[in-house]
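Every protein chain but one is kept in place in this view of the complex.
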Amino acid sequence: MILRDPVHGLVSFESEEEAVLPRLMDTAEVQRLRRVKQLGVACSAFPGGEHTRFSHAIGAAYVMKKLLVRLRAIHEQLPFWQRVTSQSARDALAAAFLHDVGHGPYSHLFEDSLPGAPHHEVWTERVLLDPSTEVHQALASHDPKMPMRVAALVRGEHELPYLAKAVSGMFDVDRCDYLLRDAHFTGVGYGKFDLDWLLRSLRFGPAESLAIDGAKGLPAIEAFLLARLFMFQQVYLHKATRAAEWMVKLALRRANNLLADGTRLPQTPRAMQLAAFGAEIPLADYLVLDDATLEVAMRAWEEGPDPILAELCKRARVRSLYKTLELFGEQATPDGRERAFEIAREIAAARGFDPAWSVGLDVAGDTPVNTKKEELLVVFQKGPVRPLADVSFLLGRLANERLERVRILMRPELRDEVIQALA
Amino acid sequence: MILRDPVHGLVSFESEEEAVLPRLMDTAEVQRLRRVKQLGVACSAFPGGEHTRFSHAIGAAYVMKKLLVRLRAIHEQLPFWQRVTSQSARDALAAAFLHDVGHGPYSHLFEDSLPGAPHHEVWTERVLLDPSTEVHQALASHDPKMPMRVAALVRGEHELPYLAKAVSGMFDVDRCDYLLRDAHFTGVGYGKFDLDWLLRSLRFGPAESLAIDGAKGLPAIEAFLLARLFMFQQVYLHKATRAAEWMVKLALRRANNLLADGTRLPQTPRAMQLAAFGAEIPLADYLVLDDATLEVAMRAWEEGPDPILAELCKRARVRSLYKTLELFGEQATPDGRERAFEIAREIAAARGFDPAWSVGLDVAGDTPVNTKKEELLVVFQKGPVRPLADVSFLLGRLANERLERVRILMRPELRDEVIQALA
Amino acid sequence: MILRDPVHGLVSFESEEEAVLPRLMDTAEVQRLRRVKQLGVACSAFPGGEHTRFSHAIGAAYVMKKLLVRLRAIHEQLPFWQRVTSQSARDALAAAFLHDVGHGPYSHLFEDSLPGAPHHEVWTERVLLDPSTEVHQALASHDPKMPMRVAALVRGEHELPYLAKAVSGMFDVDRCDYLLRDAHFTGVGYGKFDLDWLLRSLRFGPAESLAIDGAKGLPAIEAFLLARLFMFQQVYLHKATRAAEWMVKLALRRANNLLADGTRLPQTPRAMQLAAFGAEIPLADYLVLDDATLEVAMRAWEEGPDPILAELCKRARVRSLYKTLELFGEQATPDGRERAFEIAREIAAARGFDPAWSVGLDVAGDTPVNTKKEELLVVFQKGPVRPLADVSFLLGRLANERLERVRILMRPELRDEVIQALA
Partner (left out) sequence: MILRDPVHGLVSFESEEEAVLPRLMDTAEVQRLRRVKQLGVACSAFPGGEHTRFSHAIGAAYVMKKLLVRLRAIHEQLPFWQRVTSQSARDALAAAFLHDVGHGPYSHLFEDSLPGAPHHEVWTERVLLDPSTEVHQALASHDPKMPMRVAALVRGEHELPYLAKAVSGMFDVDRCDYLLRDAHFTGVGYGKFDLDWLLRSLRFGPAESLAIDGAKGLPAIEAFLLARLFMFQQVYLHKATRAAEWMVKLALRRANNLLADGTRLPQTPRAMQLAAFGAEIPLADYLVLDDATLEVAMRAWEEGPDPILAELCKRARVRSLYKTLELFGEQATPDGRERAFEIAREIAAARGFDPAWSVGLDVAGDTPVNTKKEELLVVFQKGPVRPLADVSFLLGRLANERLERVRILMRPELRDEVIQALA
């Protein structure tokens, strides 16, 4: 199978080792990802960002393919039992392709909104292990133990630690693809980095971990980590992205509360009804969910019995977003933000709105170079291995620094008063 | 308003003349375009091609903005009553932005499938002229006559003929944007052309028509027309695109027949029910339609009473496409293709399938340089105006040549037998 | 060795088979190519086009490396004695890298201007075969017969015909690189094509020749051939390119005549002096020549004894180009152009200028799809092999059509009068 990908160009999976991928691509569970947008509602702010988890899955598998080429070019320095085998390569490709197969509609939003509902990692594992899925059958037809092995790999477990980290780590194939893909589709130029050069700069360091080549690789890894920082600043933490996400979450939570109280909401997917009662959701019901299911449900709720839910759904549909006020300095500290939030809630109440559905406090952040979580090492032709943050002028200055955005979210009617009170 | 667009970079609409665009963008009718994919089901073949008519509308308006800059740089050679005014500029921007606002789900598919249903041009005009729409109100709030003027412009009527052709002509702003956009998102490299250079090479020719500057502009217009040809060959007429489109059309037509016969189909949008009975569709019902509505309906029909419809819907959802066989030479002639189609139908019948829902004949084509429809002229500093096809080595050889693809479409089970009979 | 290339990205030559390339790169003869511009004086018209034959040599070798990967992916269908060996791969890489090593200053201009001087192909062969060159020594140190084999390959002779054509044929590695490179550096967007896809679409056809895969490869080869056409139209045959080339040729020819007549010209390279007397040029003298040598000589000739030569050199230095008038229709026919040229010569003479150094007739052309020279074949999964021009809508219409540009070149003072007489 060969296909065109706007991010990677010519993508081909034609070898015997890759044969599992075309089979997986035709399964119903993977095809469902065509109906789940990668960036969820972030396309509110970035009209081009309408790509789906399906093309990301292909991209992640393709990055894994390229990574395997690099690993095999350098694994001769490892003892033979530490090298990439055909089986581990096949597992790694499948894991890269399937790592997101359990994602619900609007990506992370769904799972964040339904209290007690399992997270997408759990659903991914069910899709892999449940014998009723086409994905399971496709894997098991290669090797009955393959579903188990791929599930372990997706969880980050593998006897080759470098392979586990390539599926889930600081620069795993998931990140490599989504940064480039999200940048390409949103048009944000700053998320680019040189993937080929980055892969080429990988070497084995101590304890079979992957390390960076000090002679050639620094700019590539610097650009990769900066690309991630830029995408957080520009896209993932963009005020319109956060406001849209918050409104959809509010709507889903409101619907959940209403359903739990026995209210009937039209067009509600069975999975949501079960979740509202704390009942377990059968896999088949979960897999019915996608962006379209949710959009149609929310459209129907506009005509439903609850005016708050109706308004939230209408606003989400026509992108009439809640407003944001970013807090800085003292106001952004844990205490300060709580005080600010309380003031905003009081203003809402005084204006006759229920604060719970009219005002929010949104704290979002990231530590772009988190050496406590995972320390990248740099190897040199001569001399000792050194931590990346010691060698890189740029990353040394960013190490363990936390980027945080604190914002008050509110109905547009409250904006002027809240700004006057807080700014 | 400024925003990032992956195709045009920085897109801004900030002047007084452009103020109508941010207002239009917030209307419910325009926001609906976020839920209508530009390429419909072509993303079967091109996983990246998931962009919507919403981003295309922005892009088309932006190309119009750039075109207006060029027109104003050269319109001094025209008598003053032939020049671009503020009013005509505003109308042109709105027309470019709204030219597709009436498109149904899956772009052209919907209107092609329901016999008797109005085409998207009709719906666009209704959206513009119906006082109940937010689009109409936004336009009328600028000037009560603006809806009428914009509707005329979308139909290609304007007292400035060059402006009318810029909305609907051989190289209108619609084409300029969708070629670049479809190429960017599908990853097909061949659809690129140099928009800035193309605009810069425009001059006024005889009778206030736009012409190409012979000294600098030939490669730009050649590349533009070739880009279109390449996109047809590669994307719009791609066999997987055509097969997916055909299957969705079959499903819609089947549903329409069933509804007309009185069968009840679950989750059917009211607009489809009315269409099946030949009743007029109220605008509000039409505007409920989008890709999500249709996806959810088709999903429900999988559980509905008709097995043929159920199968078509299931296949469309999991992209289990019908197969294609391209016909060449004698077999591709009008007579030959009918004979081939008849043979395929007989094979289907012999295998127990209803030919009407199992086999199709697909003829699709384009004339990339159609000088009979619209002749582009080339102007030189000295010497006479000359037709483009006379001046361009490349286009002269393509003029009025028709590209055609003729294919038999069929259920996968029939493929081997049909190929044996026809190949 | 790994390095950054703006055209191909990460270029690496690290395998044992590629080890000859870093050695060759350090030779004095290859380093000389850093001082020979790829496009000669075409940078008059395209300020960015200042890249040298050195970076093109690297690029051509890199394309060969990629081609070898493709050949090895498909050569299993050939009998084993027709497959790529390590030796033939090494030879092919060296031949791709060295195919232009004999180019004189300003690329083709030098050899075209000195009557009787050997062409660059001859010099390339001498560099390869002369035991005194570092290139010869680097090759011979791998294998004493390697210089001979590489020289044969550069001439297009090899026991594997597909390898010979890859060095010198319709889509050889030379073209693949220079089209992309010239487009990148001049900024002409139209010379791009998808190299990876093109290579991927190669298959073996009849008689071990390379053919195009009919299922996937047509757009790639169409874009490649069109890229070439566009580069001819836009860059290689650009009027300023041709005028600048003609003036430098005039200057060199004038200098040659003067030297042959015994005039002493300051700073003249020994190779030119010898050439003027019809003496053989020793290789060492030839290899002193580069763009700088010629620029310094021409600068000195501005102060030399001959006013015509001085003026031509001054004009070339400050880019005060001769003017051009393109001829069309009847005037462009062989007879018509001679008449037009004669008229221009008479005007020059009447104005007191020596026509030989004031007026020129420039005829330049290309046949973008020359099936008589080399016919590309297309292979399909089923059915017969077919000629490319039969299968491709686009190329079928261009096959054996000749693009020609006919121009009168003249001193600026003559322009108005010549235009009046001819236009």
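A, B and C label the chains in the order they appear, each numbered from 1.
We adopt the following convention: a contact is a pair of C-beta atoms (placed from the backbone, for glycine too) under 8 Å apart; a residue touches a chain by one contact, two chains touch by 3 or more.
As the structure is a computational prediction, the values presented were derived from the model and not from experiment.
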### Query
Who touches the missing chain here, B:D143, B:D194, B:D285 or B:E302?
B:D194
### Query
Thinking of the whole complex, not just what is shown, which of B:S12, B:S141 or B:N400 touches the missing chain?
B:S12
### Message
For the chain not shown, which residue from C:V20, C:I58 or C:A152 touches it across the whole complex?
### Response
C:I58
### Message
For chain C, which positions touch the chain that isn't shown here?
### Response
3-7, 9, 26-28, 31, 34-35, 43, 45-48, 50-52, 54-55, 58, 184-188, 288, 290-293, 295-296, 299, 317-320
### Message
In the complete complex, the non-displayed chain touches which residues of chain B?
### Response
2, 9-10, 12, 194, 196-197, 200, 216
### Task
State which residues belonging to chain A touch the missing partner chain.
188-190, 192-194, 218-219, 222-223, 226, 229-230, 233-234, 382-383, 393-394, 397-398, 401, 403, 419, 423
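Basically, only the chains that are shown with their structure count from here on.
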### Query
If you fit chain A onto chain C using the CA atoms, what's the rotation angle, as a multiple of 5 degrees?
180
### Message
Given that chain B and chain C are copies of one sequence and touch, is their interface built from the same residue numbers on both sides (over half shared) or different ones?
### Response
same
#### Entry: Whole-Å gap between the CA centroids of chain A and chain B
33
### Message
Taking the mean of the C-alpha atoms as each chain's centre, how many Å separate chain A from chain C?
### Response
50
## Note on the structure
Cα centre of chain B to Cα centre of chain C, whole Å, reads 43
### Task
List, in ascending order, every residue of chain C touching at least 2 other chains.
194
